[in-house]
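Other chains of the complex are left out, but the ones given are in their true place.
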Amino acid sequence: MDIATIIGIVLGMGAIIGSILLMTPDFGMFGSISSFGIVFGGMIASLAVAFPLKDVLALGTAMGAVFKGVEAAEVGRKGVADLENHVGNINSFFFRDGAQMVVDGYSLEELTEILNTRIDYRELRENTQAGLFKSMGTMAPAWGMVGTLIGLIVMLSGFGEGGTDALGGGMSAALLTTMYGAIFANLFFLPMAEKIKTRIVFSSTMQNLQVEATRLIHQKKHPIIVREKLNSFVPPKEWKKEDS
Amino acid sequence: MDIATIIGIVLGMGAIIGSILLMTPDFGMFGSISSFGIVFGGMIASLAVAFPLKDVLALGTAMGAVFKGVEAAEVGRKGVADLENHVGNINSFFFRDGAQMVVDGYSLEELTEILNTRIDYRELRENTQAGLFKSMGTMAPAWGMVGTLIGLIVMLSGFGEGGTDALGGGMSAALLTTMYGAIFANLFFLPMAEKIKTRIVFSSTMQNLQVEATRLIHQKKHPIIVREKLNSFVPPKEWKKEDS
Amino acid sequence: MDIATIIGIVLGMGAIIGSILLMTPDFGMFGSISSFGIVFGGMIASLAVAFPLKDVLALGTAMGAVFKGVEAAEVGRKGVADLENHVGNINSFFFRDGAQMVVDGYSLEELTEILNTRIDYRELRENTQAGLFKSMGTMAPAWGMVGTLIGLIVMLSGFGEGGTDALGGGMSAALLTTMYGAIFANLFFLPMAEKIKTRIVFSSTMQNLQVEATRLIHQKKHPIIVREKLNSFVPPKEWKKEDS
Amino acid sequence: MDIATIIGIVLGMGAIIGSILLMTPDFGMFGSISSFGIVFGGMIASLAVAFPLKDVLALGTAMGAVFKGVEAAEVGRKGVADLENHVGNINSFFFRDGAQMVVDGYSLEELTEILNTRIDYRELRENTQAGLFKSMGTMAPAWGMVGTLIGLIVMLSGFGEGGTDALGGGMSAALLTTMYGAIFANLFFLPMAEKIKTRIVFSSTMQNLQVEATRLIHQKKHPIIVREKLNSFVPPKEWKKEDS
């Protein structure tokens, strides 16, 4: 589990609920099925027009992926340290494949090209997920505004009848939709798109390091050069020292 | 037919109509020929200034293309699996051309260059379509705002006469144009631009895979290397295994 | 003449005027020298600060270029088909220069480098024109807003005197400036910037095709390879077939 | 002196002052030390946080550079025409250095690399100046909005006391800050950032032409090829003809 995501959502909901309770005990005023319906329904509708059906249906999976933690990192780094001895029991799927290709006698160019193509197209596929959340983050406020406009139009067209007193309540209800859209976008969808992007960069750094490691095994380079080359991918304070 | 697009539009219209009916039974208030006229007319006018006439006239075709489904994918993948045996009966137009060039004795460099140029310029042409929808998605709300400004100016200049009661109705009518612009943009044009872009990426992945496949036939590579190279374009769970 | 631009502007003005007449017969209310003055004057002022004087003075030429049609295309395509026979009477200035260089005995590398540099710097120069219109499209609404702010400040500071009745008229006049800015930007300047950009892409495609054609003449390639290579630049339905 | 900048600023101030005088003779209403203070003070504060101190202190120099004209162009073009004869008395600092390196016997690769690195890092340094003005152009309206918010908060919190009549004056004063921010950004800072960018492109074109010229001297190319290569950087109508 990625606890940061959980903490963030709990903290965000707390900030919203807390600030409401400071102002009014009447919390029910902020619940509105119709506001939720137009923001969420409209957003899903825009998504269905914008993306292939199978990507929209995979939204649950993508959402789940945001909550799952990342464990690949440590494995990658550890595997790199003594990779010349234990090619057999490597945990990283991607790295084991590369090591296997060395054993199978692929040329250095073929090996590099195959692994790099794999990284490029994995990035491309994962960017679609990030794009899905990004679209949700721009569509939610847009539909929030549409909902508020509908509310205002209904309210204003009946302006003369209810008197000025009815104005406040109607406007309050209309603004609710804008608020729903803003919260959905800024607490959930935009940050989730960001997290997926951060992870794509992280995975690619790890895999580039593993491609380099595979190339170095293939070239049978001296261990010190191997260490220097692989160190260049990670921050100085995490470097493998001579005697480790 | 691309059912996702249909589902999306039906769902979006449902969300809008549903949220209106929850508030008022007087649905007619939301129909306005003049609001529709200025948003749609203005948008088409901006398009005609922005794009060559033949691109604007091909808008219907582009719109139709969004609703048509994509079937090329499966064909491409199947054709790749046993491509060395059945060069003759390949369904993909692009791939058959490449295979034909191998038979015709083009050099590896010429073949790669010709096919890559074709991909680049197909992307360029299809991006014009996406740009057309993108422009519609930014022009519709802009003209919605122009319409609302016109409505407000007319209403406010007659403010003293009608009294405060007339204010609400006029403002309600003025806001209608903004709402039309927002719905056109967020339910139709922006998502459609997105869908075309997603498809361009998908087609290019498929065609890059086919270029690689053609190159491998030309180089008469060992089937295992062919499989590894082509696998690197698709997600691991769709990989061709040794015995398939 | 590029009739699309004319049609667009006429249609756009029609949409605006029609929607006004539907609401009020008093059309004069929308004419305002001072609103026009601040939007147009301010915009030109920003342009003069932003661009070299000679680019601003060439604005008329750029504006004229938007209205002129494009005929270069057909010539380019026709010239390519039988280019080996009629090098002498080629209409395209750029292509004839390239063919002349082949005759003059330039090396393949020199010829390619000279022609590509020419394409790059033509793009650079034409992008300045597009940038000029883009700047006008962002400056017009900005100055519209400045005008509206000035109008509001004057009106509100005299609020107590005229009574509530004067409020509407003043606000109506103030909003006029915003409307002018929005119409200038969305009907004229932004679409014109877009059209220039579309044309730059089109010219570059044509010239890249002509560079390739020149290179093929230089290399004395077989006509079938020439046809295939040049076909890769244009959409499949416009391809030259074997017997044409 | 770059007269376009002066003309622009005078024209812009004229448009603003003229449109104010058309509405009210009471011009003093638009002068406000506190509005100027928060917009300008806040903007400089944001700049000091955003950029190294020496860049902020060099703001005056950058501002001066915007008003200075460009004379380098003519020199560059003239120098290129008969560069093989007069290497000694070239006005352009950059070009003379390149010619000196040819005399000093640098290899073609070293010479090209040194000059290109110099262009890259000059662009990098000048882009910092453009970035400074760009930041000012986004910070000025942001602080204008902060000032307006402060004004509105003070005014609204005392709403009950002064009565409705005080509302107009307070709001008018509050909007002044937004207007200051918009004028600073759209008449001064954003166009100045644009002008610096246009100049960077211009300088780089000139210097790329001079690098090419230096390379051609080094390679002792035939004058006709020299002319063709250098012509490719400038628009056709400015080309050196055979007999000039």
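Annotations
For clarity, chains are labelled A, B, C and D in written order, and residue numbers in each chain start from 1.
Heads up, the rule we're going with is that contacts are C-beta pairs under 8 Å (C-beta built on N, C-alpha and C of every residue); 3 or more make two chains touch, one makes a residue touch a chain.
Note that the structure is predicted; figures quoted are calculated from it, not measured.
Whole-complex copy count, one sequence throughout, 4 copies displayed: 5.
Going forward, only the chains that are shown with their structure count from here on.
Listed by label, the chains that touch chain B and also chain D are C. Although chain B and chain C carry the same sequence, what matters here is overlap: shared residue numbers make up under half of all numbers found at their interface.
Per-chain CA centroids place chain B at a distance of 24 Å from chain C.
Taking the mean of the C-alpha atoms as each chain's centre, chain A and chain C sit 38 Å apart. Within chain C, not a single residue touches two or more of the remaining chains.
Interchain contacts link the chains end to end along an open line, per the touch definition above. Working note: touching chain pairs come out as A-B, B-C, C-D.
Of all residues in chain D, only 2-5, 7-9, 11-12, 14-16, 18-20, 22-24, 29-30, 70, 165, 167-169, 171-173, 175-176, 178-179, 182-183, 185-188, 190-192, 194-195, 198, 201-202, 205, 224-225, 228-229, 231-236 touch chain C in the complex they form.
Within the complex formed with chain D, the residues of chain C that make contact are 34, 37-38, 41-42, 44-53, 55-56, 93, 101, 104, 106, 110, 113-115, 117-118, 121-122, 124-125, 128, 131, 135, 139, 142-143, 145-147, 149-160.
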